[in-house]
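One structure is given here, and the rest of the page talks about it.
A single protein chain has been omitted; all remaining protein chains appear in their positions.
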């Protein structure tokens, strides 16, 4: 089998990066974010990036790394409230933002990966989100047409992966990763644990190997917590 | 928690069945077909049914049971080649058939369950399948608009289920079941093994409990094989 | 007098029915889970991709991979399942969640809701709010009745950009409970007064056309 395994993020991205790419990034908040890949993109110095990602990280983590260095031209996101650098860049006119409702964003990515150029949704009808978009009435109700999204490179983070590219996600770290993996010409995955082919149960695989072109083990991971919220015993 | 567990197929369908319903049936060939539920629908005697199912079973199995008794008015399927009764009824004008490409059928059901009234696909453009349907050009390529499908009752078959309605499918028996479960006002599931809530790994659940309104254990199952194909040692 | 935030949450909890699948926004809606009636069992959904959300963890139970849509650490319950955000919003958009409780900046008498942006201020994004209000079967808003500068938040028409059009079924404020006929011409009906609040007080602080429900004593 053609080798998909690389030794680290830098090696896995070798030859893929250039200015003005559209990156599809998994993760929600700081969970399930491809941190090692994002750091390698930062180190590469490519700029003018369009990033499709539900959030924009925080200062010093997630896509926050690429915002600080001014490498991002445009974000397509649903919520960026956690990132102070974001606000500063935006107010200075140095960053474009296209807000999508979270479900519309998730579905646009899923559609892009599934060969569906457009779909209709109730979400956003009658709001700014629908302005300039086609609408259509089905069974007496108005819907807005949304387009599929398909990028150049998908960056995803999984819990376990096998050497053929099958991925398994852990708990709420699944989030946007499965769709992002399908919605780009090239998908690179970082995993906490890389196992031999055949070690994952075929019924438990969340992302089939066909989507993942390059894979590496990014361990160890120091998982960040954005809102540590606890109760007393 | 409101009880979802019933003792058998008849009990699980109690009060739900009437003439002219639209049934969404899981299964591909004879695999993952809700056999016990279909038998109970047959025994109820309701007629004029519209069945959305990839196939139509064979004589004596799957939806073949409802064809033999003349309870089905219309099938929405992608392939019905295995069923002799089907051919006879069709040629006598006693059965309507709407053929959908298999992927379009799967996506229509997924869309129906996901609140998407319509989507665009390349599949079938320039063929009979696109006749009478709206088309639209995106990025220079022509696509046809297909509608979501949403029925009255979904009948699905899973491997394991817990008492809250979470489902796990086994191997290629997953097929159309996950989408069908989402695409009806009421979903009834039959399972080979019914376990206590908490016994299924949250990362392994294929159909979350919210979709399944009624569930029962249909064991024992005598699994049928349509094309037993083997090789010599 | 009027209701406290906890009393508003407790009142919202009375709208929960056994077996409901519920999505709770941040703020007062989050408090609702503290007041679920004993004979009612509900399942909480979090739109990032989790069904069956438990309470916040004990200090030694924190798992960084288990968070809710507010990015807070949470726990599993028996029967929890995880799924992708696309599957999560398929669940929401497809009408499979029974109830959403969320906050608002403004609600109009036709059910229009504004809760995501103020023109001229930094916009953080709508997150999943537009999907929730468009897709969930019933939408309850919990909010302060008037804004910090004393303006009614229950209006004839929203002045802020909308989150959804004709989406709110019920509003709970510190002054009482209001039902909204979002698909018809019925407008806003006061269905319950908070303790120590009078109908006249509410009328004075409400810009939406208000009907006083038959169960309310003026």
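Each chain gets a letter, A, B and C, in the order it is written, and its residues are counted from 1.
Everything that follows uses one rule, which is that a contact is a pair of C-beta atoms (placed from the backbone, for glycine too) under 8 Å apart; a residue touches a chain by one contact, two chains touch by 3 or more.
All values derive from a computational prediction rather than experimental measurement.
For the chain that is not shown, enumerate the shown chains it touches in the whole assembly.
In the entire complex, chains touched by the missing one are A, B.
What residue numbers in subunit A mark contact with the hidden partner chain?
These residues touch the chain not displayed: 1-2, 110, 112-116, 162, 164, 166, 182, 197-198, 200, 202-203, 205, 208-211.
Using the touch rule from the top, list residues of subunit B that touch the missing partner.
28-32, 54, 77-82, 87, 90-91, 97, 99, 101-104, 106-107, 109-110, 121-129, 169-179, 206, 223-233
We take it that only the chains that are shown with their structure count from here on.
Would you identify the chain whose Cα-based centre sits farthest away from the centre of subunit A?
Using the mean of the C-alpha atoms as each chain's centre, the farthest one from subunit A is B.
Averaging only over C-alpha atoms, locate the centres of subunit A and subunit C and give their separation in whole Å.
Inter-chain centre distance comes to 29 Å.
Can you give the whole-Å distance between the Cα centres of subunit B and subunit C?
That pair's centroid distance is 35 Å.
What is the distance, in whole Å, between the centres of subunit A and subunit B, each centre taken as the mean of its C-alpha atoms?
Spacing between the chain centres: roughly 32 Å.
By residue number and range, which residues of subunit C touch two or more other chains?
Subunit C, residues with two or more chain partners: 76, 82-83, 89-90, 92-93, 135.
Please output the residue numbers of subunit A that touch at least 2 other chains, ranges allowed.
In subunit A, the residues touching two or more other chains are 107, 121-122, 169-171, 174.
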